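A protein chain is absent from this complex, but the other protein chains hold their places.
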Amino acid sequence: MLRIGMLTSGGDCQALNAAMRGVVKGLVSKRDDVEIYGFQDGYKGLIYSNFKMLTSKDFSGILTLGGTILGTSRQPFKLMRVPDKDGIDKVEAMKHTYHKLNLDCLVILGGNGTHKSANMLREEGLNVVTLPKTIDNDLWGTDMTFGFQSAVDIATDTIDKIHTTATSHSRVFIVEVMGHKVGWVTLHAGIAGGADIILLPEMPYDINSVVDAIEKRGKAGKRFTIIAVAEGAISKEDAALSKKELKEKKAKKKYPSVAYELAEKIQEKTDKEVRITVPGHTQRGGSPCAYDRVLATRLGAEASRAILEGDFGCMVGTRNQEIIRVPLSEVAGKLKYVDPKASIIDEAKTIGISFGDE
Amino acid sequence: MLRIGMLTSGGDCQALNAAMRGVVKGLVSKRDDVEIYGFQDGYKGLIYSNFKMLTSKDFSGILTLGGTILGTSRQPFKLMRVPDKDGIDKVEAMKHTYHKLNLDCLVILGGNGTHKSANMLREEGLNVVTLPKTIDNDLWGTDMTFGFQSAVDIATDTIDKIHTTATSHSRVFIVEVMGHKVGWVTLHAGIAGGADIILLPEMPYDINSVVDAIEKRGKAGKRFTIIAVAEGAISKEDAALSKKELKEKKAKKKYPSVAYELAEKIQEKTDKEVRITVPGHTQRGGSPCAYDRVLATRLGAEASRAILEGDFGCMVGTRNQEIIRVPLSEVAGKLKYVDPKASIIDEAKTIGISFGDE
Amino acid sequence: MLRIGMLTSGGDCQALNAAMRGVVKGLVSKRDDVEIYGFQDGYKGLIYSNFKMLTSKDFSGILTLGGTILGTSRQPFKLMRVPDKDGIDKVEAMKHTYHKLNLDCLVILGGNGTHKSANMLREEGLNVVTLPKTIDNDLWGTDMTFGFQSAVDIATDTIDKIHTTATSHSRVFIVEVMGHKVGWVTLHAGIAGGADIILLPEMPYDINSVVDAIEKRGKAGKRFTIIAVAEGAISKEDAALSKKELKEKKAKKKYPSVAYELAEKIQEKTDKEVRITVPGHTQRGGSPCAYDRVLATRLGAEASRAILEGDFGCMVGTRNQEIIRVPLSEVAGKLKYVDPKASIIDEAKTIGISFGDE
Partner (left out) sequence: MLRIGMLTSGGDCQALNAAMRGVVKGLVSKRDDVEIYGFQDGYKGLIYSNFKMLTSKDFSGILTLGGTILGTSRQPFKLMRVPDKDGIDKVEAMKHTYHKLNLDCLVILGGNGTHKSANMLREEGLNVVTLPKTIDNDLWGTDMTFGFQSAVDIATDTIDKIHTTATSHSRVFIVEVMGHKVGWVTLHAGIAGGADIILLPEMPYDINSVVDAIEKRGKAGKRFTIIAVAEGAISKEDAALSKKELKEKKAKKKYPSVAYELAEKIQEKTDKEVRITVPGHTQRGGSPCAYDRVLATRLGAEASRAILEGDFGCMVGTRNQEIIRVPLSEVAGKLKYVDPKASIIDEAKTIGISFGDE
């Protein structure tokens, strides 16, 4: 008997179900004696032993389904070692569930925080195989995470829709794109959507440079400017502050999100009308795009092979279009940032996109 | 020679180009001597005699194009009789342009405010034919305006995407839908997207009723609740205030939009996490849906016939799937609201949708 | 106890699930004692008493799901009175199932053939409420069937995609659109997609008129011509033949479908390259569009009210945007054709679309 526990943790994204389907299809095509324990709502299900027995049938027809059939919740890594309000030691509880159910392996799908916890469980002696899930694409050790391309598609579609309305009015349009502390989704959606200015967390912006870019377009006879700004974007000024100073500054004046702050700054320095669009959670919703389905399926299939080979303690990722296994110990706790010197930035600048950094 | 002036005014929407294409194709298929004067940016182009000479070729290939090739701007009706900052009398200026160019007719595409101004121009003796453009569907005299169904599609898509993420998390999701002071887009997108609660301007809500509906779902084992709220929705409490009282209340506490206010109220009365999504201007962007293209094309074709027949002073609309002409004098200044007693409301309640009004 | 049987028959289409969800939500919101018997694969399930007991939960989350959760099959009306290969009298078998299960009502979703059978069951004394399902929109007694607008969207999208490739090459493109013997989908998708020529079953075409329209475009400097042809389109020549003559003619030369025949005729008379696209079954697939979801939900809700009122023997349809009940006896056996004299045809001709009928 092969007993597999499975859970999805952190914010949901597209192709979670596709990836799990890949794992399960891969396992049952080789073994008749697979038992799947689907833990509900991420690590919470593992902690409180809340699970459903699933069969391969439960994973049939979910390739195109958004969200996760297991549910998910956020379980901050830094609180994992902190007992819950009832005094339960979470790590011990998870180990207890694992051993009580006599599991052979845990398949864990998640992003950065999830991987830190997964690595901790590995260190605690559990067999773990993970899959890189996040629209942010900020996981170290893989070229690509699933969810990313689907999120890019949605953010791009948002910019496209704003484009048609922008050509009819003379305005500055700000589209705020998700991505946590990294700029991957914004960079790709910005280029794909034909944004004029792209602001990334990795490249702090100078508001004067942004305003220059807007006015340069005006002088060239363009009616509008579209700015794709990452939710984590930051000005040079703020980037130079200490954490404490920044916190104090933010406490003084609160904005619903970064786009509102940027809009205010632009309106202070120009006479342009500014409009804000925040697609928000839609970026992690809906059916996965074809690219993500292929990626998630391939990753899931490879995860099933790792499990059957007993090769645990790894994240299954992708490098140079091949599927690889990376030791969890190498992945945990590292973020993959956009490199301001990457050639894609150069190429974007070549065609005249401003990053507000000059 | 047939000289036609054309302009699009107010917020842009889908199928403006499709409608203009219909008018022009209809005219040039019957007459060889048509001259089209495309006024830039709405009434502003007419006031300042800012126009381009267009040929039928300019209207070819724009059936699917969002926005308006003429540009648009908002020109509040109430300021039409107020001279501009240079002291120019706008109405006289428009008449001057019309007569100077020796126009036979003005084709004006717009929403409510636009129609008030168009009717005024008619009263001033100009030949005017109008087309009902607005995503809000609030124009009196027509069953449907173009742009509406496209906006419903986009708002529905937003709710769909939120749905997949909602099933993964236990939360209340608020999607704020456009529509100005009426609830048409919210009502249709809410039903189409499977919203659990729909809040419309025409049906002031009781926050306790909303909270009850949320908690009823929780008791029935549902993990999440989706609320589609119109940007113009209002609470019973606020609806009972005088205009002045409401203004004062709003001045005390400002919200970026109605969704934020609603979220705060829900969080005060429940322990649910609330998430807000505001698709905003995307709802008026992108390519028109098939329905709107057919409607706009039909309306445009009929407008061309009205012009060729010399039947001016009318809006071309639709009633019971037929295309009709309605006197501008009847249309101007009237809003078409959702009737709280309409059968569609009944049907929505029948399947368990709450309008927060009980 | 309220016992409801439910079945979907004929070719599937979008919003079948949405409609059934509407019925069930409507019933369970009013009554606690509803039992739903879901018959598998259309009338076949009723004949062979093949069903599943369903609860309201089975109808949750299926609003956006294409296809039908009950399965469907084609059961030609003309064979209903013919015993099956095992000698079973189908009509008696259906009555037997109905009475054995002590059903209060059958909810039947289907198109033309399905309605003939449903009416027969009514005549046999069963309580029947039906819902008009078909992409063809050819059901008499309702302005609109669900599935239609979704099919129009897909066919339009096909023409749109062909358009971009058409502008790059100098060719004639034929897009064959579904619709059985009527031209509704083709007419709407043709207008929405900007087809230059639209050929409908209701308006037999003259190949010389089609060729004239193609050549007229060439002379006007247009690189390409797009023809939307209904799968049931017919030439004037063939329309003049007797049924027998037509059958003999078709036996001599077979084409995969009408588009291939049309292509051959065009190539005989012009030197144009011709390309064929047949979106086929995709037109009935995928998630229903917002319009169909609203329509199907409203129809379903009203069906639930008819059932609760004991008002049987009717189809729930729509007229002038209101939801109505039409006696099945009036609906059965009648097709709703495109009227060649309808104003929409006039409007299409006004903007220069050729129907090949002049």
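In order of appearance the chains are A, B and C, and numbering begins at 1 in each one.
By definition in this document, contacts are C-beta pairs under 8 Å (C-beta built on N, C-alpha and C of every residue); 3 or more make two chains touch, one makes a residue touch a chain.
Predicted model only: the values in this text are computed from it and were never measured.
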(request) Could you run through the displayed chains and say which ones the absent chain touches? (result) A, C
(request) Among A:I4, A:V34, A:I47 or A:L63, choose the residue that contacts the chain missing from this document, as touch is defined above. (result) A:L63
(message) So one chain is hidden, and I want to know which residue out of A:L101, A:I207, A:L246 or A:I323 touches that hidden chain in the complete assembly.
(response) A:I323
(request) Among A:D143, A:D206 or A:D311, single out the residue that touches the unshown chain. (result) A:D143
(message) For chain A, which positions touch the chain that isn't shown here?
(response) 21-22, 25-26, 29-30, 61, 63-64, 143, 149, 152-153, 156, 160, 163, 167, 188-189, 191-194, 289-291, 293-294, 297-298, 300-302, 304-305, 320-323, 343-344, 346-348, 350-352
(request) Please give every residue of chain C in contact with the chain that is not shown. (result) 8, 12, 14, 41, 65-68, 71-73, 154, 157-158, 160-170, 173, 223, 256, 260, 275-282, 284-287
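Just so it is clear, only the chains that are shown with their structure count from here on.
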(request) Note the connected groups of chains, using the touch definition above, after excluding chain B. (result) A | C
(request) Name the chain whose C-alpha centroid is farthest from the C-alpha centroid of chain B. (result) A
(message) On a C-alpha centroid basis, what's the spacing between chain A and chain B, in Å?
(response) 35
(request) Would you kindly tell me how far, in whole Å, the mean C-alpha position of chain C lies from that of chain B? (result) 31
(request) Could you tell me the distance, in whole angstrom, between the mean C-alpha positions of chain A and chain C? (result) 42
(request) Hunt down the residues of chain A that sit against at least two other chains at once, touch-wise. (result) none
